[in-house]
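The complex appears here minus one protein chain, its other protein chains still in place.
Order as written gives the chain letters A, B and C; numbering starts at 1 within each chain.
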């Protein structure tokens, strides 16, 4: 039984990881810890919850792997220390997703705190980086929106089926858990129920990440806020190359993900959020619509879009069964 | 005080019209009627509701205007009879939206029952057809999705600011009231709550209507089902012509709708469903996103997308204040 | 046209009053104001909202009536000043609901700031205090839960149909708008959606108010939080006196509220929140259940439970049509 700890455990992703690890047979959750020293133990919300305990480096020391559920900016410093301790680290923040420090600075508004680690960090879209993930010391867990979009696009781009000169439109819709556990105007029940809106149009930080990983410069990304708690559905519009049909795209995806436990390509019908919620699955479909093809991709943003994929990656890094704790 | 009747009153649009007419000072709702003869009066769902009464042509005869809240296919026959009676008719179904009988046949799967009326029917997107509406004998009330999309696109197309050669992507999201009042798998609470999905991808019947009225052949339309009751938010991606900016598009819309009571163009911020619900308003915004501009448009599908716009049109047809019953 | 102002306008009740007053033909909303001096004007959430302006006593001076949408504790001081200015005041807070200063202190945890006004304040459950309301200088607008429960109980108690020795159980369920506009853990979307719980069991501050106004010492009140925005449904269990039936209770209520515009007693069926939302109505039903009778009462907590009843009261105080702005 190997040991893992979670730093920055008080948010949704930390709690979700604890939920998944509870049934894991090869990993034991040792520390469920605050991210900063000197923080008092945090009483659980309810008696049945696990309390967040103060940061304790001795407990971290005896672990094999560490999950960073800390905000961007905080993760980088912690990652440096943990890497120096020889730990395998999965960072759920954005700190190691962008490959260049200047890009990071431009997007996140402050200098990167550990730029020397960027080159070695592995971008962990598991199904597309399995070998690199297994060897990674430091893993950048992909963003929720990028996961949903890249799983749909990458096989098609790799196969050369998509016209890269035609703008790819990614219209994505997320539940509110993506906005985190702290109360805010944006997530006040009175402002979410029976409501829907676009936000961050043209400015959302996940757009550079999607562009970097897809290699598409000419990609437009618009996130929207759904009145649901869990799930992302992305609707992606691509122009197939001449002579390429929706059936070709579907066949390409089906082939790329044949044998994958967590990605399902629909022969008919459309993905729905309620089929992927609380699972680590991604459901994909392709349909033709005039000159374009419409890819739809559904995941649970807290699972495949965060804690589930993080665990999938840690499983590979620590030599466990890839799906342990996830099925 | 002029008189109007509603035929096919038992659905959401009939009920919504009755709600709006209750505070109308120039129109009296005389008949709240079934669409077919021999139907027994329908008990209201609750004591406080108005009961649907059997079809009674004598009551229709004494009205000035008639709203058809009947399904497509049923409206055409009724419209023929009502036009022959000299009534002003607003048809909320799709029967007179498409200009050609063959197109109608192709889209709706059966021959048009009153093709001789198609040429004279006015497509009532009010802000863009006010004079023709005022003179119309038979008015085709626009579909809910087309209303939201066309209000955003038409001024920009008319001003020549959009590259028509570049596919326009319309990603639209609707509440469940668009699917009507009859229980179905699709609108069962257990299938809607906490859920979201695309439907009718590449095949929805509103696409030909949007293409006809926008004049854009190269337009892609994808509807989605939101876990809310009222409202449509459409996200429309256009490529501005060279040198044209998002600010130019915004200025064009602001100018086109200056003085309009029911269309609001945002200088900043994004439309939200909960700001237009139960109003006849359309809220519009423009943002830049890479090479494209993103238009967002919000309406209440049951009001501006159906009964509200129907009343706005009837007001013009019968010489009432255009906003009567709507503010 | 008489003038009114709202002090403490930034919350839900202030906004709701502004919505209702927009269509009022006899009252003009002059000041939409902060409650404290020196507060900068508050930008509206959206361009279409009305901005809250700084407190300006000159504007208050020219008004006939003032609504206090301020928190308890703040209202008392303002009321003293406004009464001294000769204004008619409707206070939506709890400051003048309890008749005794010691009770107030015990329930709200601080001394009452204007105890000399308590005796003269009128408890404005409109249908049961119409004459006193019309003469009131200072009116205590009833709490939302008490309104729903007292409208069901008072006629039955007055008619002597209920066994006062048997504990009356009031099991009440409210939407989240009762918790106000400020984000909190309790009203975070993630904590409300798909959830339901009791709160303040045995300790809620509305219990003493209900006991005072019903004259029932032996009354138990339990509030619950519904995953809806607007509305309260209270289920009230009473023991009828020997020989009294549910039909007798129903007839008593029907007789008491005959001719009332805003109270409806059902002959069959059950009140539902979605029939009273955005209305000033209260829907009541009575059913037999073993040895007890079950009264169900539905209101919109923001309308009949707050701003609607406040306007109904102000209408009477200023000599307007009682239902102006409310239908």
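Rule of thumb we're sticking to: a residue touches a chain if its C-beta (ideal position, glycine included) is under 8 Å from a C-beta of that chain, and two chains touch if they have at least 3 such contacts.
Worth saying up front: this structure is predicted, and the values here are computed from it rather than measured.
S.K.: Taking the entire complex into account, which one of C:157, C:287 or C:318 touches the absent chain?
M.R.: Looking across C:157, C:287 or C:318, the contact with the absent chain belongs to C:287.
S.K.: Which of these touches the unseen chain: C:219, C:282, C:299 or C:320?
M.R.: For the chain that is not drawn, the touching residue is C:219.
S.K.: Among C:171, C:260 or C:322, which residue is in contact with the omitted chain in the full complex?
M.R.: The missing chain is touched by C:171.
S.K.: Touching the missing chain, which residues of chain A?
M.R.: 23, 46-48, 193-194, 264, 266-269, 272, 275, 278, 283, 327
S.K.: Residue by residue, what part of chain B touches the chain that was omitted?
M.R.: Touch with the absent chain occurs at residues 12, 176-177, 181, 183-185, 187-190, 192-194, 227-229.
S.K.: On chain C, what residues meet the omitted chain?
M.R.: 166-167, 169, 171, 173, 191, 194-199, 201-202, 207, 218-222, 224, 226-231, 233, 235, 237, 239, 270-274, 277, 287-292, 294, 296, 298
Quick note on the criterion: only the chains that are shown with their structure count from here on.
S.K.: Using the definition of touching given at the top, classify the network of chains in this structure as line, ring, star, complete or other.
M.R.: Graph shape, chains as nodes and touching pairs as edges: complete.
S.K.: Going by C-alpha centres, which chain would you call the most central?
M.R.: B
S.K.: Quick one: report the Å distance separating chain A from chain B, using the average Cα coordinate of each chain.
M.R.: 39
S.K.: How far is the middle of chain A from the middle of chain C, if each middle is the mean of its Cα atoms, in Å?
M.R.: 47
S.K.: Would you pick out the residues of chain C that each touch at least 2 other chains?
M.R.: Correct list: 193-194.
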